[in-house]
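Submitted below is the structure of interest, expressed as structure tokens.
Complex shown without one protein chain; remaining protein chains in place.
Let's turn to chain A:
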Amino acid sequence: MNQVTLIIKIHLRNSFLYAKICRDHHKSRSKDSRSEKSVTINTPPAEPLLGDSAVRSEQLQDDNWGETTTAVTGTSEHSLSQEDIVRITKDLEDSVGLNCRRYFTLTLAVILGLLVFLTPLAFLVLPHLLWPEKLQSCGTACEGLFISVAFKLLILLLAVWALFFRPPRAGLPRVFVFRALLAVLVLLFVVSYWLFYGVRILDTQDDNYQGIVQYAVSLVDALLFIHYLAIVLLELRQLQPCFSVCVTRSTDGETRHYNLGQLSIQRAALAILEHYYCDFPVHNPALLSASKSRAAKHLAGLKVYNVDGMAHSQSRAMIAAAARRRDTSHNELYYEEAEHERRVRKRRARLVVAVEEAFTHIKRMQEEEQKKAPGDVMDPREAAQAIFPSMARALQKYLRTTKQQHCHSMESIQQHLAFCITNNMTPKAFLESYLTPGPTLQYSRDHWLARQWTLISEASVTSGLKDGTIFLLKCVDFSLVVISKKIPYIQMSEEYIDPKSHKFVLRLQSETSV
């Protein structure tokens, strides 16, 4: 399959190049008269005439739309590109490694948990098994302690279940330091209790059963306190905001700011990613093609072919021509953007009218009417399919103009329409998800493409956030640059205002005629 997809990609790239060359030939032919005036140049000029710019932008759009999606984004509707293959193989490799690690930590945790729960029970039961005759009988105080042990163990069980037995939400690159420390602490604690028990009680076969029960109760108490420590370290410490992080997407500069507490870099990265999926508008690579083509044009203009060997005059003419060329590109950008804006607004107006009209064809039937006329009754899905054709064309044109057509499939649009009809939403509510690009969560699962993120950091990822920490979160298409700043210490003072101190005077300026 690799071979096939590679071949497809090369073919498409060739066709793009072919189209580009054709375009350049057209340009050079039409501008022969102009090139006589300016000095130079044998390079394939990307110099646009203002009249040609509309045509050229149309052609550029055509190229982008059908064919260059493989080169830019890595996915088109039909083919599987090289980037996808790479991503899938990486996923497979890493998932094996990650699964191993996950199971390893899971088994360790289960063993530790069993050890912790069975230890007090073992402390209580072992004397009865090993030296039952010597043992003092258990009085009322002792039996009261049994109840206490039972309930404290139950509370500990519920608390551990609540805190630790949650589905893991991410696989972090390094071990979670606080959890590891707590596990070691618990292990040391239990081991030390066992040591003491083994030496002072099992060896000497102590007959004071109440003392043994109290010892078991003290173990359970200490375990509850360790659990309290776990809550404070793992959950409470990072609640107080301490740092303000600024997250910027590298491709289009979208920036958001979040407040985080004292976290390690990897946990901060995880928190930021969870915010990323709800706050950042979805990454749309089709919107970047315009700036890329401008960059390509600049680069093309700077090629120097030194054919005659007269370097200075060529280079001076080169610079002059380049300067002149640069003078027109901003003009072009301005008009292109204004034209695009106008086009988007026109299509938007048509779309809004079409959708509003389509929604008027549907009416919700009341309960009584349903019983009376069971003729042409439709469920939401059928209703959506019935009114969809009248707005489909306008919607598709709008999505093409704003370059969102790959985010929405016809199936998803019909589903959304059925959803809106079921919940009595207005046409405006239906359109809102198409007019503005929403957060990544809004789109179908294959748009949550990057589940594999790479954390790139100069400091160790288990070290805490500091003022001025910079790290990157890279996924296949783009990266998020994160800078953290410390929230300054705020010194607040108070000023008391007596409510009776609000007094006013009238400043008059009257003029009287006499």
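One rule holds in what follows: a contact is a pair of C-beta atoms (placed from the backbone, for glycine too) under 8 Å apart; a residue touches a chain by one contact, two chains touch by 3 or more; residues count from 1.
To be clear about the criterion, contacts and distances are computed from a predicted model.
Q: Quick one: find the hidden chain's UniProt protein name among "Tax1-binding protein 3", "Vacuolar protein sorting-associated protein 45 homolog", "Golgin subfamily A member 7/ERF4 domain-containing protein" or "phenylalanine--tRNA ligase".
A: Of "Tax1-binding protein 3", "Vacuolar protein sorting-associated protein 45 homolog", "Golgin subfamily A member 7/ERF4 domain-containing protein" or "phenylalanine--tRNA ligase", the absent chain's UniProt record names it "Tax1-binding protein 3".
Q: In the complete assembly, which of A:Gln366, A:Asn424, A:Ser493 or A:Ser513 touches the absent chain?
A: Of the candidates A:Gln366, A:Asn424, A:Ser493 or A:Ser513, A:Ser513 is in touch with the missing chain.
Q: Just the residue numbers, please: which parts of chain A touch the chain that's not shown?
A: Where chain A meets the chain not shown: residues 507-514.
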